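Before anything else, here's the structure in question.
Just one protein chain is left out here, and the rest sit where they should.
By written order: A, B and C. Residues from 1 in each chain.
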Amino acid sequence: SKFEYVKLYESDDRLLPRTYIVIRVDGRGFHQFSKKYDFEKPNDLNALNCMNKAAEGVMRNVQDVFLAYGQSDEYSFVFLKDTNLFERRASKLMSTVVSTFTANYIYAWSQLFPNNPLDGNFLPTFDSRAVMYPDVQSLKDYFSWRQADCHINNLYNTTFWTLVQKGQLTPHDAQTKLIGTLSADKNEILFTDFGINYNNEPEMFKKGSILRWEKLDHKYPKNPTKRQLDKYRKSVRDAKINILHCDIIKDEQFWNDVLAEEDTAATTTPTS
Amino acid sequence: SKFEYVKLYESDDRLLPRTYIVIRVDGRGFHQFSKKYDFEKPNDLNALNCMNKAAEGVMRNVQDVFLAYGQSDEYSFVFLKDTNLFERRASKLMSTVVSTFTANYIYAWSQLFPNNPLDGNFLPTFDSRAVMYPDVQSLKDYFSWRQADCHINNLYNTTFWTLVQKGQLTPHDAQTKLIGTLSADKNEILFTDFGINYNNEPEMFKKGSILRWEKLDHKYPKNPTKRQLDKYRKSVRDAKINILHCDIIKDEQFWNDVLAEEDTAATTTPTS
Amino acid sequence: SKFEYVKLYESDDRLLPRTYIVIRVDGRGFHQFSKKYDFEKPNDLNALNCMNKAAEGVMRNVQDVFLAYGQSDEYSFVFLKDTNLFERRASKLMSTVVSTFTANYIYAWSQLFPNNPLDGNFLPTFDSRAVMYPDVQSLKDYFSWRQADCHINNLYNTTFWTLVQKGQLTPHDAQTKLIGTLSADKNEILFTDFGINYNNEPEMFKKGSILRWEKLDHKYPKNPTKRQLDKYRKSVRDAKINILHCDIIKDEQFWNDVLAEEDTAATTTPTS
Partner (left out) sequence: SKFEYVKLYESDDRLLPRTYIVIRVDGRGFHQFSKKYDFEKPNDLNALNCMNKAAEGVMRNVQDVFLAYGQSDEYSFVFLKDTNLFERRASKLMSTVVSTFTANYIYAWSQLFPNNPLDGNFLPTFDSRAVMYPDVQSLKDYFSWRQADCHINNLYNTTFWTLVQKGQLTPHDAQTKLIGTLSADKNEILFTDFGINYNNEPEMFKKGSILRWEKLDHKYPKNPTKRQLDKYRKSVRDAKINILHCDIIKDEQFWNDVLAEEDTAATTTPTS
C-alpha cells in the first residue's frame, strides 16, 4: 500500500559483531509484587525457583544463550559471541527474551503456587535491556557485579529481617542499627546475637543461580528442514540444564570451562 | 563494588522528544501457534478477543498510552507525544509493553480457553519494537498501513479458506487460483461462487480493533503520594476503554477527536 | 577480499525522516585561537566575516541547506525537512559540513587576513554534531536559544571589555563588578559610565548572522546528467545569499517567510 513508507521510520539497531550480548530482565515493582503475594522475607524459595524455571524456559526457547545468572527479581542471559540470532537486532533480542521469560514465569507460577493464584489486575511483568561486552574481562566483571550485588543485598536483608523477626526490632530500629555497618559487623550480629552462621545460609540465597547447559552441543542447524528442526527442538527439550550456586567472582576454573565451551560452540555453530 | 564500571557499558537510548512513540508487538511464530491450538481459519474469534484483552491490560498498566490498534497476531500502542515515561528510554518502553502484553495474554487465555489449556513447552510469546513518528501525518499513515495490511490479508484469507472449506479445493489449488487476482476479483469469487458478500463479514475481521479511552482524563500524578497513587490506580481500573472497528484510513473525524484529546492530555498532564 | 566482513561493523546512522536536521559547528579552543591571532575584543569584525564566508561556502557546496545562523565561533545549518542527502546519514552530514566549513574558513582567512597568515602548528578546526528537531516550534526555539546566547554573551563581553579597556579596570575587577548584574545593570553601566548606548552597537555583534538564499529555487536535479549538474552548479554559484542580523526570537514574519519557502522547496524538490 501507499502507506508502506512508514516502515522506513524503523531504525536499524543491530549490535556490534563479536561482542557478548547480555540481556538483563528485572521484575517491575517487585517490592509491591512480593508483598501482594506474601513472599517470605528476605528470600522466598518458591519465588526464586519460579525465576529459575522462567530462565530455563528462556534457555530452551531462545537459541544461542549459553549462560544465565539470576538473583532477586532479575536474570541475565548471555548469547554466544558470534550469535546471529535476529541478525543481532537489539529490539528483537531483548523483547523476545523478556516475553519468553514472562510467559514461563506465569506458567511456572501456576505449578509452584497452586494455592496462591495470580490476580489478573496484578500480574508479574519485567523490563529488559541489551548490553554489549566486548571482551572476556568485562563479561566476567559483569557477572561479578551482579553476584556481588546479590551478596551485599542478601547479607543486609538477612540481618535486617533477623533483627525484625527474631530480635523483635521495628523495621525502623533495625535499619538504624545497620547504618554504617560493614560485612564483618553484620556477620557478627547474626552470629553473636542469634547464633546464625551466615556461611551456613542456603547457597542459592548467598550466591544466586547460574544456569548452564550440561552439554552445549545442540546447535541450531543452518536453514533447517522441518525434520532437522524437529530433531533440534527435541534435542533441546531433552538436554540438561545445570543449576549452580558457585562463586563466579573468584572461580577461574568455572570461567575456563564456560568459555572453552562457548568458543567451541562459536566456531562450530552455523548460527542462522 | 569495584565491578560497577560495567554499568557504563549500557547505552543511553532515549527517544527524540515530541514525537509519537509507537510500540508494536507481534506474535512469535503464530503460524505454528495457531495450528498447535487449533485456531479457526482464517479468524478465530476467541483468539482475537484474547489479543484485545491483552492490549487492554497494556493500556491499564502502562501509563500514557492513548490509542492502540490490533489485527492478526499484532498490536500497536501509541504514547502521548509528550510522555516522559521512563524518560522515553526505548528499551524500557518496548520491554515493559511486551512483557505486560504477554502476561495479560496468558491470563486472558485461561479465561477464554478453559478447555484448551496452554502447554508449558509451547507458550505464546511476542517480539516488540519502538518507532518514532514525528508528526500527525506519519502517525495516521502508520495506522493506515496496519489497517490496509489487515484488509488485504483478511480478504485474501477469507477467499482462500472459503475455496478450501466450502469449495473443496486443495490449499495448493486455492493458492494457484488466487495468483494475480485483485480485490474486486476476490469479492467476485466470494459473491458469485459462494453467495458471500464480503461487506457483511464481521467488522473486527475486516478492520481490526481500535482501543480508546472513553475519557482520557486519569492522568498519572506527579510525584504521587501513596494515596494519590491508589486513587489513580482505581480511576484507571474503573475507566472505560472502547473497542472500535471503524475505518481509520479515511475517517477524518476519528482522528480529529483522538488528536484533540491527545493534545489536551499532553498540555495538562504532568507526566512523571 | 576476505577481509570485507569488517565493513559490517559500521552502523546505520540514518536520521528520522521528516525532521529538521541541524548541524552545529563550533571552533575548537577558540579562546586560545583568538589570542594567538590577536582578535579584537570582544568582537573581531574580520574574524566574524571569516565565519560568515565559511558558512556561505557550506551553503553553496552542501545541498539542501536552507538556513544558517552564526555567532562567536559557531554556526548552525538546517536542512530541508525532506532532504535525502546521503540518505540522511548523520556521520556523512556532520562530517561533510564541518570539513567544508573548515576548508572555506582557511581559504577565507587567506583573503581577509593577508598580514596575519596561519601558523601550520595552530590551524583553525571545528567540531560538529547533528540534532533532529521534529517540528517548527522546536526548530524556532533552537534558533532562539542560539540568538539568546549571542545576546547574553555579547552584552556581558561588551561591558566587561569596556570596563577593562576604557575603565582601566583589571580583568579581575571587571569580573567582580559584573557578578550578579542583570541586563539592565549592564546597559546602565555602559550608558552612564561610558556614554555607550548598547542599542547602537553593531547589529551583527548583538544578533549574530543569518544566512538565507535570496531565492531557494536552485534545486538539485534527480539523477542529473553531467550537463544538468554543471547547470545546477552554476546556478548555485550565481545565486545570492542574504546576510541578515534581525531578531529571530520575536519576528513572526521572518519565520513565516522562511518556512513557506522551505515548504515549497520540500514539496517540489526531487532530493536525491
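FYI, contacts are C-beta pairs under 8 Å (C-beta built on N, C-alpha and C of every residue); 3 or more make two chains touch, one makes a residue touch a chain.
It should be emphasised that the depicted structure is a prediction, and the values quoted were computed from it without experimental measurement.
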Omitted-chain contact residue, chosen from C:N61, C:T83 or C:T162: C:N61
Residue in contact with the excluded chain [from C:K92, C:K177 or C:K231]: C:K92
Contact residue for the chain not shown (choose from C:E40, C:D141, C:D185 or C:D217): C:D141
Hidden partner interface residues of chain C, rising order: 1, 3-7, 9-11, 25, 28, 57, 61, 90-92, 94-96, 98-104, 106-107, 111, 118, 120-121, 123-133, 138, 141-142, 144-145, 148-149, 152, 237
Residue numbers in chain A that touch the chain omitted from display: 16-19, 132, 134-135, 138
Contact set of chain B toward the excluded chain (per top definition): 8-9, 11-12, 14, 16-17
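The definition used in the following text is that only the chains that are shown with their structure count from here on.
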Distance from chain B to chain A - Cα centre to Cα centre, in angstrom: 29
Whole-Å gap between the CA centroids of chain B and chain C: 45
Touching two or more other chains - residues of chain C: 16-17
